[in-house]
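In what follows, a single structure is set out as structure tokens and then discussed.
Just one protein chain is left out here, and the rest sit where they should.
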Amino acid sequence: MIGEEFVALSLTPMLIGMLAAIACALPGNFLLLRRQALIGDAISHVVLPGIVVAFLITGVVAAVPMMLGAAGAAIVAVVMIEAIRRLGRIEPGAAMGVTFTAMFAGGVLLLEQSDTSAVHLDVEHALFGNLESLIWLDATGWASLFDREALAYLPVELPRLLIVLTVVALFTWVFWRPLKISTFDESFAQSIGVRTGPLGFALVIVAALAAVAAFDAVGSIIVIAMFICPPAAARLMTNDLGTQVAWSVFFATLSAVIGYVLAGYGPLWLGADNAVSAAGMIAAVSGAILALTAIAGPHKSRSGAPAKG
Amino acid sequence: MLWQALTFQLGYNATLVTLGATLLGVAAGVTGTFLFLRKRALVSDAISHATLPGVGLAFILMVAMGGDGRSLLGLMLGSAGSAWIGLLCISALTRRTRLAEDAAIGAVLSVFFGIGIVFLTFIQTMSEGRQAGLEGFLLGSTAGMLYSDAVIIAVGGAAVLLAVIAFRRPLSAVAFDPEFAASSGLNVPRLDLIMMGLVMAITVVGLKIVGLILIVALLIIPPVTARFWSERVTGVLWVAGIVGGVSGYVGAALSAIAPALPTGPVIVLVSFSMFALSLFFAPARGVLAAVLKHLSFQRRVHVRQGLLALAQGQPIYEKLTLRLLRRAGLARADGVATSDGKARAAKALRDETRWQMARSREEFALAATFYDGLTEIETVLTGDQITELDRLIGAPKGVRP
Partner (left out) sequence: MTAIELATSNGTRMDDRGADAALAIRSMTVSYGQKPAVFSVDMTVPSGSMTAIIGPNGAGKSTLLKAALGVIKPLAGSATVYGQPVENARARIAYVPQRASVDWDFPTRVLDVVLMGLYRELGLLGRLRGTHKTRAMECLERVGMQDFAKRQIGQLSGGQQQRVFLARALAQNAELYLLDEPFAGVDAATEKAIIDVLQGLRADGKTVVAVHHDLSTVPDYFDRVFLINTTRIAEGTVEEAFTPQTLQEAYGGRLAMGQLGQTALGA
């Protein structure tokens, strides 16, 4: 694992998996506490129609228009869920279910109808991502990290995710106080002048941004799993929000690293020849971590009464 | 062509698919209604995603035992098994930890789906796995459907529908008011389990046609659509069944005449268009009706408040109130009442005073509970009672200082 082969074949996918996992886990903490955990699920389903529409409009498979399309679809979905919930007076779970299944169906239909066979755009890629292929062939060893020429050929997903993670982390840092106050006590937050509506919307948009960037690299399964599993496991480890966020980052990193290694090398250890899906394995590992904390987490049981109404 | 498809003239298989999809739509719509009314619609999302590892594992096991691996019945059994484990995980997470149900649903659906993908990628590396076509379970595929598959789906859909009909009364009772149902001797946890079992059965049956991601739509969209048309459980059940059935029928027929249109998404989009129409145009609960009602309600509130202010010689602060009064010819731009406005204001104030008197007298206590500022007193009290109120108001006794 050490040396050339590792840097060229494993380092970048592993890093990309980590960055994607952390970028999703950070907003996931707040979504979890706001009982909006499934927003991540909804967003990741509507990314597909978003990129298909972007492709149909621009005619090219390029990262920027597709990310814009996916972000646009996420916004449409969020607005639609809110509209159905408020105007139709439908409970949020059902409103989400209607929205993301319909949009996903629309995406599949558009995909089948349009001539995308020539380009690399299919449903399975959308679901599983393509983590294993994000390798850095120009790397010859650890020294390549300081080699400007080799660095120029890093998979573009890596810097892209780095930027998105920075944005997500900055948002979390800057709006930490209002996010915390409005998540705990929304009406108090409003009484002191926090604009809870726009703030909640911004949180969902930031989550969508993380989902879209991560999705491009690792597919939607990781996105859903990382929005929920690391924050949920972290919640069972501590009773302090800051510590919870730290644990969630740690669990996200751990899932990405262990999941990637198990997917790549696990089957070989078991005598099989080929690796299995890294995205699937990362999700599975995050589930295993959640299972462990659910059994033995120091703060697994609830202590306060839930909110009424 | 569409007519032929709708009238089952496109051959045996297309007919079977259409029949199967219709039955599936009805059964899913009706079953989903109970889930929706229990406010647990998205549990179906977890159930459907949790079928995938079962599909994969069943395939691997069947191949390991020397079979073909593609037997629909075997794959369905496997998917049911893993969906059931997923349900148990959700219930364990919500009961034994502090996590809420939405987090448990999300965790189970993503983790099980991830494990399923791991199995699928493993199967692709098996020599028997190259043509397994298990990806068809993600989005459904009726293209390579065998006659026996269609029979299994049709029979399965019918069986679930019969089971739902058999359990409709206790399930409705639990969906409507679980606490009352429990107090009247129904075993709510067991009925919830039956409901989940039925949802799981629908999911398993529907996997082949619409796929595991879109089967959720058939369970959620018809009941939500139906909710716009009825306030009663039975009504919602009927409409949901019809919406689901029509979606399955029209969707399958459409994709039969245009093979490029995949069955699952078309069915979902047909039902979504029915939802969208209902959301906007349903007579009582639709958005259009609600907006109109709200606007007229807001007008009533402002006019009433404005009249009371006019009657009491108070200035009108809100521009909207004044504008509405002017438009109705009740006040001038400077806020002074017209003669019509004076008459209406006097009537409003007299009614308000009557209400106030009614509320202060014990014998009118029941009627007084109808007071909300807008309800006309004539709709609550008889002429004689109002005369009595006027008598009380006229007399100095009983009026507080």
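When the chains are written out, they are named A and B in that same order, and each has its own residue count from 1.
One rule holds in what follows: a contact is a pair of C-beta atoms (placed from the backbone, for glycine too) under 8 Å apart; a residue touches a chain by one contact, two chains touch by 3 or more.
Computed from a prediction, not measured in an experiment: that's the story for all the values here.
> Among A:Thr101, A:Asn130 or A:Gln244, which one is in touch with the chain left out?
Of these options, the touching residue for the absent chain is A:Gln244.
> Hey, which subunit A residues sit against the chain that's not shown?
Within subunit A, the residues touching the omitted chain are 33, 174-175, 177-178, 180-181, 183-185, 187-188, 190-194, 235, 238-241, 243-244, 302-309.
> By the contact definition given up top, give the residues of subunit B that touch the hidden chain.
98, 293-294, 297-298, 301-302, 304-305, 308-309, 311-315, 317-318, 320-321, 349-350, 352-353, 356, 359-360, 362, 365-366, 368-369, 371-374, 393, 396, 399-400
Definition applied: only the chains that are shown with their structure count from here on.
> Counting only Cα atoms for the centres, state how far subunit A is from subunit B in Å.
Those two chain centres are 28 Å apart.
> Applying the document's contact rule, which stretches of subunit A touch subunit B when the two form their complex?
Residue positions touching the partner: 32, 35-38, 40-41, 45, 84, 87-91, 93-98, 101-102, 104-106, 108-109, 112-113, 123-124, 127-128, 221-222, 224-225, 227-229, 232, 235-236, 263, 267, 272-277, 279-284, 286-287, 290, 294, 297, 299-303.
> What part of subunit B is in contact with subunit A in the complex they form?
On the subunit B side, the touching residues are 36, 39-42, 44-45, 92-93, 96-100, 102-103, 105-107, 109-118, 120-122, 125, 135, 138-139, 213-214, 216-217, 219-221, 223-224, 227-228, 260-262, 264-266, 268-269, 272, 275, 279, 285, 287, 290.
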